[in-house]
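Every protein chain except one is present and positioned as in the full complex.
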Amino acid sequence: MDVLQQLISGLMLGSLYALLAVAFTLVIGVLNFLNFSIPGIFMMGGMISWGLMSQTNMVWWLAMAIALAACVVASLLVERFTYRFMKMRFGDATEHATPLVSSLGFLILFQGLVLIKWGPEMQYFPSPWQDPNLRIGELVIGLPQLASLILALVLVGGLSLLLARTGLGRAIRAIAESPDTAAMLGIRVNRIVPAVFIISGLLAGLAGVLFSLNYLQASPRMGDEIATLAISAMVLGGLGSVWGAVIGGLFLGLVQVMVIQFFGAEFLRAILWGLLLVIIVVRPQGVFGGSKISKGKF
Amino acid sequence: MTKPLLEIQNLSKNFSGLDVIRDVTFHVNEGERMALIGPNGAGKTTMFNLITGVYPVSQGSIRMAGEDITTASDRSRAQRGIIRTFQNIRLMPHLTAAENVMLGQTCHSHGIWSWLAPVGLQSSRSRKEADHALEVSGLLEYRDMLTYDLPYGVQKRIELARALSAKPKLILLDEPAAGLNPSETDDLAQQLLDISASGVTLLTVEHDMHFVRRLSQRVIVLNFGSLIAEGTAAEVQNDQHVLEAYLGSDRKLEEEVAT
Partner (left out) sequence: MSGYLSGVLVAYLLNLIIAYAVFLPGAGGILNLGVAGFVAIGAYASAWLSNEMEWPLAVTILLSMGVSALIGLAISFPILRTRGVYMVLATIAFGEVVVGLLINVEAIGGAAGYPVFEFIDLPVIALCTLAVVLFVVWLMSTRFGLALRAIHDDEPVAALFGVSVRGVRVAAFTIGAAIAGLGGALYGHHYAYVDVIYFTTLVSIYTLLYVLIGGVQTPWGPIVGAAVFSLLPELFRGATEWRYVFFAAVIILIMAVRPEGIITRALLLRLKRRGTIAAPTKEAAQ
């Protein structure tokens, strides 16, 4: 029973990683750009909805909707100053570095603004439900956790449908293949790329809201640790692969819970990152991904 | 008396199933001026890429001055005197003209000291050689400028100067006259004849047949990756296969539209 309980909390935790990993992988897959502002957007999702709920007594769903809207706006702002300036004169090695630096600037900016408004303390996140737990026999399943698992799967399912079936999806995939060719084919790259950032910002913000709901806390640094795990999940799944990120996220959630259970937390970091280093060098297409480097593959 | 310098034996190359070079055999003699022509997409640039080691060959062998270099490293090919220019200019954008030319000398740097001696100083030997090379090509005024804003014709000349500074035995020129105006083309042809006179062997890819006739003693023709003709410029121009290759398809037309 205990193992089953662990398994369930691992999966729930993993679904958060998965959402955030998809946010990362989308931007990497389409634009080949590791967007460091995502942990900041994740944090804003949690902190803004907390702020609205606890300081203005707003109902929870409105607070969360406003927080998500703020995340989308933030993500679009990042797009303005990173991707737009990515069009460098030379396609040399600096190409990857410039947007990386700007997106990091945004991470510092978002964290700085939240710190000014609400200070560095960890905040108690009020739960909208009386007893947020579902009990099946001895199993305890958190409703928010269940919600995040289901939401993650539904959203990612919807996203892959969007990518596969709609005109927007086709345009995004064309840009992922080659922005220049896409532009030549008449796709308005500067119109489509913001859509990628909207989706990615929305997913990151939602992950932040769900994280706060799950753990009943929010803090300006809440994104730092989980972002590294989301990045790991993405690597496991193969960069640019949406379903790979989901499977990678769920898998990592399980592994984390198990490693902590059996080895203790102190070796988690070395084991996890050691594994990732090996994967990146030996199998850069990811463990769950196909055999092709997955830029442009969804 | 005429010794083969570069020997290509039954060379083939395919890119994931697509045969781009098919069983090509030819050689270039020492001191010769030879041209490689063919319609767009015939595989001319790919041939250069195979000779210089950018891609591994699929089949066949390449020999330089009697030695097999089929699997040799890029550096060792450069050291043996195989140097090229590029169809699309490939100068280093963040290096000055002089530094680009100095890069050409790199294949002759041996030993740790030649790597650790400053080359940037005005007084260094490398720098003096580069300045001299630029002066000879009439490029001295661009010496300390980054190359990316320079006029196209100037960039092409810097590329040639960079190739020469590697003291090559064989220069592979990929469409050296493309994009140049008639007087620039004329100067280039004269410069190449001078280079040839100094003992350097030339293998030139070029679409401009005037230029090819003026420059080349012998011409080979590629079509769809196969060698279809060999002879003097006049001979190949009247060759039935060659005429078909250029005219049979509409590619000749396309080419004229493109230029």
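All chains are identified by letter, namely A and B, in their written order; residue positions are counted from 1 within each chain.
Just so it is clear, contacts are C-beta pairs under 8 Å (C-beta built on N, C-alpha and C of every residue); 3 or more make two chains touch, one makes a residue touch a chain.
Keep in mind the model is a prediction, meaning the values are calculated, not measured.
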item: Omitted chain - touching chains that are shown; value: A, B
item: Which of A:L7, A:A69, A:L109 or A:I141 contacts the chain that the document leaves out; value: A:L109
item: Residue among B:T52, B:T70, B:Q87 or B:Q191 touching the omitted chain; value: B:T52
item: Chain B, residues in touch with the chain not shown (by the definition above); value: 52-54, 74-75, 77-79, 83-84, 86, 90, 92-96, 99, 102-104, 106-109, 114-121, 126, 144-146, 162, 166
item: Interface with the undisplayed chain - residues on chain A; value: 28, 32-34, 36, 81, 85, 88, 90, 92-94, 96-98, 100-102, 104-109, 111-113, 115-116, 224, 228, 231, 235, 239, 266-274, 276-277, 280-281, 284
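Assume only the chains that are shown with their structure count from here on.
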item: Averaged-CA centre spacing for the pair chain B and chain A, given as whole angstrom; value: 49
